[in-house]
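Missing here is one protein chain; the remaining ones are kept as they sit in the complex.
Up next is subunit A:
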Amino acid sequence: MTSHQASQSKPARSAPQRRGSIRGRQGLAGWLFIAPIILILGLFLVIPVLMAAWVSVSDWTGRGSPFSGSVNFVGTENYSTILGGEGLIGRDFGTSIRNNFYYVVLVVPLQTALSLFLAVMVNRQILKGRGFFRTAFYFPSVTSSVAITVLWLFLFSATGVVNKVLSFFAIEGPNWFQDPRGVLHILLGVVGLDQAPDALQDPAFLGISGWEWLAGPSVAMTAFVLMAIFTTSGTFMLLFIAALQNVSGEVQEAAMMDGATGWQRFRRVTLPMLRPTLFTVLTLGLIGTWQVFDQIYTGTQGGPAKTTLTPAYLSFNSAFVDQQWGVGAAIAFVLFAIIVVLTLVQRWALRERDVPRRRRMVPAGVSGGSSAAAAPGIAAPKDEKRDTH
């Protein structure tokens, strides 16, 4: 036990000397050891990405190698086609960004809140049959997304179970997957605003009018939103449970002794300690929701009236179906840029601000310990900050 502890704490303490010794044979050995994975990643990740980058600035038609002599460099032509909002593909791209934007805005907060809520619930000692509930909530995540999509199409059909249940409450459910009306448009219609005001009729951004941007997710997309929340909150619940189990009982007890109520303990003690996990969940959520594809491909193929078209599906469709490989690759890179930018924004928003020490309810040591354990693989913002100094 003691030797184990010693070996664990050693690297941190003797880091400066170790860094020096890399000059020796160990450095070469290190490179040798990681060479296989560099080769594999290079072959199956870096090279394809570079090839795709080349395709996105070329006029490759999908026949033979993109590096053959007949393929020309066309600069940013493909990018300006989709970002200029001109022509059909530009408008389709704008529509797909609009659709996906509402999908992300709804899914990410809701699934995070729900998974946190579920995690807190099934983490309580008092709950009987915790194992059962954990399994039950996690189950949708294990099932294939294609199978769930088929199930969803069935549940939300015009005469499906969901509408049957709604009819018990005298609500006439919509024909979910066939209804292209935007939810916000429906709500605006209730207050009598069912036509676009003149100011919102012209193309505003990416070839779509302001009125179209304000459509909100269509009824069909809402069904997908519900599905995403249903399937992913189980996975993220698992992450939160892991993090919650790292919050030591002593901290809770101490807070209790200070007279904190249940809600205060959650808000001021538990939640700050979950920050690294929250970051993980939000990041994974953002990436996953911007890349939504399977559901669209197996479910609606972008319909009804293109309201479930997403950039990922549009990229696939332009490349494989329309033979517009350059445009398809360009869409994929724009999507990549969106994800990177949003992740950075989110990281900035969740950064640990310099709170005066006396206002903190959590000792710094405990918080640091939990972050390392709770978010394996993803560096907590706090740790990052420490490294850069």
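Following the convention adopted for this analysis, contacts are C-beta pairs under 8 Å (C-beta built on N, C-alpha and C of every residue); 3 or more make two chains touch, one makes a residue touch a chain; residues count from 1.
We adopt the following convention: contacts and distances are computed from a predicted model.
Novice: Can you pick, from "Delta 1-pyrroline-5-carboxylate reductase", "Multiple sugar transport system substrate-binding protein", "Molybdopterin-dependent oxidoreductase" or "Translesion error-prone DNA polymerase V autoproteolytic subunit", the UniProt protein name of the chain not displayed?
Specialist: "Multiple sugar transport system substrate-binding protein"
Novice: Among A:39, A:113, A:161 or A:287, choose the residue that contacts the chain missing from this document, as touch is defined above.
Specialist: For the chain that is not drawn, the touching residue is A:39.
Novice: Given that one chain is not shown, which residue among A:88, A:191 or A:257 touches it?
Specialist: Of the listed residues, the one touching the omitted chain is A:88.
Novice: Pick out the residues on subunit A that sit against the missing chain.
Specialist: Looking at subunit A, the ones touching the missing chain are residues 22-23, 27-28, 31, 35, 38-39, 42-43, 46-47, 50, 61-68, 87-89, 92, 157-159, 175, 178, 180, 303-306, 319-323, 325.
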